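These notes concern the structure reproduced below.
Omission of a single protein chain aside, the complex is shown with its protein chains in their original locations.
Moving on, here comes chain A:
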Amino acid sequence: MNINRLAAKLGEERQGQFMRSAVWTEAAHRGMTWQVAAKDKLAVREAATRLSADAAAVLAWMLRLFAATPVEGDKLLKEIRRNAALSGAECQVALAELEEAGILFAVRKVWGESLYFIPPDTFAPWQQAMIPFRPEPLAPREREKLMNGEMEPNCRPLGRQLLSAFAALAACGLGLTSKGTLNKKTISKLTESAELDDRQLLPFGLNWPHREHYPLKAAFILEAASAEGLLMTTADSLRWNVPAFGRWLELNEEERERRLLDWCLSMLLPACGSGAHAAAAIIGLKAGEWYAEREVSRFLGSSGIAAFAAEDAERDSAGLWCALFHALGWLERVESRSGGERQFFFKWVIDTDMDGAKSIVEEQAAPFRRWINVQPSGELIAEPECPFTARWELELLAERVSDERVTVYRLTASSIARALENGRTRQSIRRFLHDASGGEGIPREVEEMVADWTSRACRTSFAEAVLLRCDNEQMAAIVESHPVIAPLLLEKLGPAAFIVDPAHVGEIRRLLQQAGYPPRKGMQAADAADEARPYPDMVMFGDPAPGPEREVGKCLTDSPFAYVYETFPLHHFELAANAARERLLASAANRGSIPAMWTKQLREYHSSTRKELIEQALQWQTPVQLRMKQGLRSFVPERLEQKDGGWAVIGLLRDEPERQPIRLTPDMWEEMRLVIPGRSDPI
């Protein structure tokens, strides 16, 4: 469950409480809301310095042991106690601190078990803050390795790949088969239009419905649309959520990629177990610098993370993530071979920091200028900054020839016919080309091309009443004068329409085609509203007032994970507010009374009292302080041993370098006291 979905469940009051936690002091000071601060690298880095030592230890161990995978409360406590040498009560207090700051969350399963999780979109910033990875970028003198290496082919950023896929989907039609899936041809067009490959996605352990129909790539693309709220499902077809789609197209490219990266991580991190660590390490690196993949693997080993990922030991998680990020157009990757040694290097080409995206948004607000260059040959060259609203239209009007930094499209007779089929007209096409090219005149040759191509295709259309409509009287005259068509026209309606026998529709279509006037395909529907159109018009150049209301549709939009199963569907469970604090309060209530001195002062006690104190510590899962020969020591008791009339306690001496359980008999310390976590009693 990511931050946005949590925010929708939590309410503003609760989010406000998070921000009042001391942890977020700096972020609150800068006016950040929890929703923003929770994912912001800097805010998280600052927050990490303000965590109590126990909370920091608990969080670091949770990240290290379970990555972004949700974990049952008991298991979490057990593993952290074992590794962090904290007592149970200390863990509970630390968990409560993390919950109260909106860093960790728990859901309540049946039978009262709880599942703890870190929102997947905050996993990377927290890992980067708690287990920092700061490798040196490749030195300039080492760039020779890159120059001599093999660069992996360029992939377009995911947003552009999705745009092409959505355009292909729209052009094919959004109808669903009786099984509720898109038809084969549409799926194939959809997948062809994006470079991403199943091979890069499969290692991440995703699961998805309709596997027999949808390859993972298709499910991934549809899931992206669904997660962004762009598609809705009706009984027999998908439909665009036009306002949401419009807003998505209007996003600045950097921002869109950043959102897609977040979405991708939210879906994949919980699914891939300890593989998530590599992703978090990689995305924390600086854009524009080259790094060696093996540095990431080294880091995973040296930071102790790899040791807890035995089941994944064979997997090169850094390589898998780099290959995926490369396929999504977010990083460049070079394979270098020298002396039989094979090495990969990578460089981020998008800025994974939100701050970067913001500065570019501001830049994008620059005055309107030429987005495309219309060539007399019919080529349309789209500038890198060309907004997606214009690209969406270009995908319809023209064939994409190449798409890199600039995108080259070419107007063709069939692309213009496709545009007419989707409700565009000669005038609207001309207006678009004119506006998108910054008001520069369209070359005469292109005007003429468009005029020619629009003058033939789709000049006629069939209506529900089975009416043969012509676009003007001249066309009607051509139809009327056709020796074979004329007898099939039952009645003329107005200057340019005829009623025809439904049985003759096919025949008339054929004859018109033969005569060189191919009619518009299919039957024109009575309601041609934007939402119903497979290829809605999104262009609003120079139109200051937003046309369609571009608010995200709420009730109709597909919910996320409609096309790819969520690995841990936590939203099915009840979100537990402050689960750890509740447990603490419950155990405090059960504590009953003990002598105040047991916690307040270090004292020598009789062996039997010493045993009582230890029993109490075991019951409350608290540590004890012991004055031993070596000085004041912190001890976490684990169990009591009764032997030969005597007793001993097994537990961890926290400051021992070897974290092995140790056996203490009561004569081994001089003074002692109980330590209640969360209470600031003097020693």
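As a working rule, contacts are C-beta pairs under 8 Å (C-beta built on N, C-alpha and C of every residue); 3 or more make two chains touch, one makes a residue touch a chain; residues count from 1.
Convention: contacts and distances are computed from a predicted model.
Note on the omitted subunit: UniProt lists it as "DNA 3'-5' helicase", one of the names in "DNA 3'-5' helicase", "Multiple sugar transport system substrate-binding protein", "histidine kinase" or "Menaquinol:cytochrome c reductase iron-sulfur subunit".
Among the residues A:T177, A:S455, A:S607 or A:Q630, only A:S455 touches the chain that is left out of the figure. Across the entire complex, the residue among A:H29, A:R141, A:R405 or A:K643 in touch with the chain not shown is A:R405. The residue from A:H482, A:R610, A:R633 or A:R673 that touches the chain not shown here is A:H482.
Checked against the full complex, the candidates A:M147, A:A235, A:A503 or A:A596 give a single residue touching the omitted chain, namely A:M147.
With the whole complex as reference, residues 146-149, 151, 154, 332, 334, 347, 363, 366, 373-379, 381, 384, 402, 404-406, 413, 443-445, 448-449, 452, 455, 482, 514-516 of chain A touch the missing chain.
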